[in-house]
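Then we have chain A:
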Amino acid sequence: MMPELGKYAVEVISAYVVSVALLGGIVWASLREGARVRRELRSVEARRDRADG
Partner candidate 1 sequence: MIALLRRDMAVATRAGGGFGLGLAFFLVVVVLVPLSVGPDTAVLSRIAPGILWLGALLACLLSLDRIFALDFEDGSLDLLATAPLPLEGAVAVKAFAHWLTTGLPLTLMAPVLGVLLNLPVPGYRWLLASLLLGTSALSVIGAFGAALTVGLRRGGLLLSLLVLPLYVPTLIFGAEVARRGAEGMPVATPLALLAGISLGCAALMPFAAAAALRVNLR
Partner candidate 2 sequence: MQHKDSVPISRRMSLWEYANPKKFMQVSGAALPWVGGLAALCLAVGLIWGFFFTPDDFRQGSTVKIIYIHVPAALMGINAWLMMLVTSLIWLVRRHHVSALAAKAAAPVGLVMTVIALATGAIWGQPMWGTWWAWDPRLTSFLILGLFYLGYIALWAAIDNPDTAADLTSVLCLVGSVFALLSRYAVLFWNQGLHQGASLTVTQDNPISDIYYWPLITSISGFVLLFLTLVLVRTRTEIRRRRLQALLNRERMA
């Protein structure tokens, strides 16, 4: 399964790990922040619609 990386295994793998972690981090942060704001917005809109009657 794992390809033969020779003497540079550590470098190559760590490069991939670091990059994927950073990418994952920004994706996760974006989605979480998006979900939070959407939730808040929903609650405010619901409140407003109720107030409007």
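Assume a residue touches a chain if its C-beta (ideal position, glycine included) is under 8 Å from a C-beta of that chain, and two chains touch if they have at least 3 such contacts; residues count from 1.
For anyone wondering why these and not others, all candidates are chains of the complex that A comes from, given by their letters.
These numbers were taken from a predicted model, which means no experiment stands behind them.
As listed, 1 or 2 are all part of this complex, and the one touching chain A is 2. Those residues of chain A that touch candidate 2 in the shared complex are 3-9, 11-12, 14-16, 18-19, 22-23, 25-27, 29-31, 33-34, 37-38, 40-41, 44-45, 47-49.
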